[in-house]
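Below is one structure. I have some questions about it.
With one protein chain removed, the remaining protein chains of the complex are shown where they sit.
After this line comes chain A, so read on.
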Amino acid sequence: MKKLVFSLLLIGAIIMSGLVGYADQHHNETAGKEGDLGSSIFSLKFLNK
């Protein structure tokens, strides 16, 4: 019984979070990702001419 309630709650949660997630996608200001891409200022000094 507990597992059934849990499953129903989880399904409801997935549906709700889908809606919330879509709405929130456009307000996501920061993302503390573990990796690094460097700056978006590029220079071409490394062109290996």
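Criterion: contacts are C-beta pairs under 8 Å (C-beta built on N, C-alpha and C of every residue); 3 or more make two chains touch, one makes a residue touch a chain; residues count from 1.
Methods note: contacts and distances are computed from a predicted model.
K.L.:
Which choice in "Glycoside hydrolase family 2", "Response regulator aspartate phosphatase C", "ABC transporter permease" or "ABC transmembrane type-1 domain-containing protein" gives the name that UniProt lists for the one chain left out?
P.N.:
Protein name of the absent chain (UniProt record): "Response regulator aspartate phosphatase C".
K.L.:
So which bits of chain A touch the chain we can't see?
P.N.:
On the chain A side, contact with the omitted chain comes from 2-3, 5-6, 9-10, 13-14, 16-18, 20-21, 24-49.
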